[in-house]
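This is the structure I want to talk about, given as C-alpha cells.
A single protein chain has been omitted from the complex, and every remaining protein chain is retained in its original position.
Entry: chain A
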Amino acid sequence: MDQTVSASYLSHQHVAFPDGLMLECGFHLAPVEVAYRTYGTLSPRRDNAILICHALTGDQYVAEPHPLTGKPGWWSRLVGPGLPIDTDRFFVICINVLGGCMGSTGPRSPRPCPDGRCEPWGTDFPPITIRDMVQAQKLLIDHMGITRLFAVLGGSMGGMQVLEWAAAFPEMVFAAIPIATAPFHSAQNIAFNEVSRQAIFADPQWYGGRYWEHDAIPARGLAVARMMAHITYLSEEALNRKFGRRVRSAPQGTGANPGSLFGEMFEVESYLRHQGSTFVRRFDANSYLTITRAMDYFDIGAEYEGDLSQPFRGTHTRFCIVSFSSDWLFPTSQARLLARALNRVAANVSFVEIDSDKGHDAFLLDEPDLDRTIRGFVAGAAEYARIA
C-alpha cells in the first residue's frame, strides 16, 4: 500500500460522535470523528480556551512536530510557552477540519455500509461547508464542557472558520482574530481552486476518485495543484528575492541532458517541484477537492443577500482583523470590506495591515509585527475579559 493509506492508519487523538452531524447540504453524516490536539491547561473556570483554526492544507499539529513529516508545528513560532499564544496561560485547541485527512471524518474515512465491507467515502463524501466544519468543531468544544471560547483565530480558510464561529455562535466567542482572509471567496480564488482540481482529475492515477482500489494516488495531479496554489501564496517580490532568475543543472535521472531544452532548471521550478512532491506524501486528493469546494462556497453574507454586516448584528465579540500588504489572494481590500461591515453594526474592531513582501503565506512565516499584534490584542482582550 502507498503512503497515503498508511497515513490513514496513523492514530490521531480524537473523539467519536455516533450521532454525527446534519450537514448544510441536508445529508446526515454519522458517525463523525473529530481529531484534535490541545496544549496548556484548561482553567477551573474553563475560561481560557483558545481555538486555532487551520488553513486548507494545515492540520491540528499546530505546535508540535508533525507525525508524518517530522517538521515543526505550522504555528510553533506563535503557539507555546511564553509565545504570543501563551500555552502557560491559555488552553489551546486545534482541530482537524471535517473533510480533512488527519483523523477527522473525511473522504478517506470508512463509509458505513450494511454488508460490513468497508471502503473509503472517496468522491461520494458529501459536500461540506465552512459552517459544517465549525459545527463539527463545536461538537468537540461542547464535549469539553467549554461554554465560551476566549478567542478563536486562524489564517486563510482558518479565518473563514473564525468568521463563521463569530457569526453562528456569537455568545461563545469573546475575541476573534481572522487573519489573511475574506468575508467570501472571490471569483479569482474559485478560479484558482478549479485549476487545482482539474489538475487532479487529469491525472491517469485518479481513477475517477477510487484510486485506493488501484493502490495508487494521483500524485502528479495533486502536486501540480499544490504547485499552482503555492504560487498564489507568494508574491512577485518574494519570488524575486528568493529565487530571482538563478539556474541550476537539472537533477540526475530526469532524462534531461546538458544543452537540451530542460537541461537546466530555474531555482523557482525546483522549489515548486519540491513543494508539490512533499505535499502528496501527506495529503489526500479527495480531501483536497472537498476542502477547496468548501472554501468556494464560503460567503458569510449569503443568507442576507450578500449583506456582510447582518451576520454580526448585535455582536459583542472583539475582532482583530489582520491582512498583509503583498497578499493578492486575500488582499487588504477584502479585509477592509469585512472591517467596514463590522463597523456598520458598531462591532469592536481592530484592523491592521502588516507591511510584508511575503504574500499570503506571510501569516505562517516570521513576521514580528504579526506576533506583536496577536500578543497585544490577546493581552488587551484578556484584560477586558478579566482573565487572570
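Please note the rule applied: contacts are C-beta pairs under 8 Å (C-beta built on N, C-alpha and C of every residue); 3 or more make two chains touch, one makes a residue touch a chain; residues count from 1.
What we mean here is this: contacts and distances are computed from a predicted model.
Trainee: Identify the UniProt protein name of the omitted chain, choosing among "Methionine biosynthesis MetW", "ABC transporter permease", "4Fe-4S dicluster domain-containing protein" or "Membrane protein".
Mentor: In UniProt, the chain that is not shown appears as "Methionine biosynthesis MetW".
Trainee: Which chain A residues touch the hidden chain?
Mentor: With respect to the unshown chain, the touching residues of chain A are 318, 320-321, 336, 339-340, 343-346, 348-355, 369, 372-373, 375-377, 379-381, 383.
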